[in-house]
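Every protein chain except one is present and positioned as in the full complex.
This part shows chain A:
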Amino acid sequence: MAAQPRFRDRALLLAGPALLTIVIFMVLPMAIALVYSFMTASPYGGVEKPYTAGAYVRFVYDRDLDDSLVFDTTYLQIFARSLILAALTSLGCLLIGLPMAWYVATRRPVQRQILVLLVTIPFWTNLLIRTYCWVLLLRDQGLVNNVLLWLGLTKAPITFLYSDGAVLLGLIYSSLPFMVLPIYGALEKMDPRLVEAAYDLYADRWAIMRKLVWPLAKPGVAAGNLLVFVPALGAFLQPDILGGGKKLMIGSLIQQQFTTGRNWAFGAALSMILMAFVLGAMMWSAWRRAAIAVPV
């Protein structure tokens, strides 16, 4: 490597624009957030000196009347709720998305293109509007309740809205394409003759799914999980609209700090904690995958 220093220089030059973009749009904002998280919130928004770790302390301690610190799990609970909801979102998306992706991948080419287009259609409309549509569907006088009443399955309207279930539904709904597309990408590359070969070698449907489709879909599932889990963890639209803002998720909490809460330092600190957690989880899963993977 050391033999070609000029090559290295040139490579660096070529990578320059990309590196610059990453620095400006990713590293810089993070650095700013990191600095803000160690400053003091100013009463009208923004931050001011002195530098302090107060925002991080606030995450786990509450300041009592006599100024002593009391251990407080309010924010930890919100954090845990977010984790669970994000994990359930990933799981839900996987359970729905895997069969969907398999179905699309096994159609004829023309049908496949149409189906992939259908999967991406929700992106054509703003997420906020789509989430409000769920309110219209789920509210007490909404379509779902009307149908249930009409069918006689229920006597009085069921309150679906403003619950964890509604938030989860909204999250799964909005994340589903991000699970379906990477899995479809993995399955589409699969030679259909592999399925015939397995079928020929006495495999039934279940064995084909378990021994062939699942292992080959796995890289897509890993990518899909990442694309679903991480945004779901930081989601604030769905908990605000479908959860009624009563049941906070970490994303809504952060968003509040920068808007109504006017505590930028705390918001920045929460972002940093969330990011550290996501990074840790990603590194752990990458390490695990590397450990499992048989060298190819």
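Here is the rule we go by: a residue touches a chain if its C-beta (ideal position, glycine included) is under 8 Å from a C-beta of that chain, and two chains touch if they have at least 3 such contacts; residues count from 1.
Keep this in mind: contacts and distances are computed from a predicted model.
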Among "FAD-dependent oxidoreductase", "Cytochrome c", "Alpha-ketoacid dehydrogenase subunit beta" or "ABC transporter ATP-binding protein", UniProt-listed name of the chain not shown: "ABC transporter ATP-binding protein"
Residue touching the undisplayed chain, where the options are A:Ala198, A:Ala232 or A:Leu253: A:Ala198
Touch residues of chain A, complete complex, unshown partner: 191, 193-194, 196-204, 207, 211-212, 215-216, 294, 296
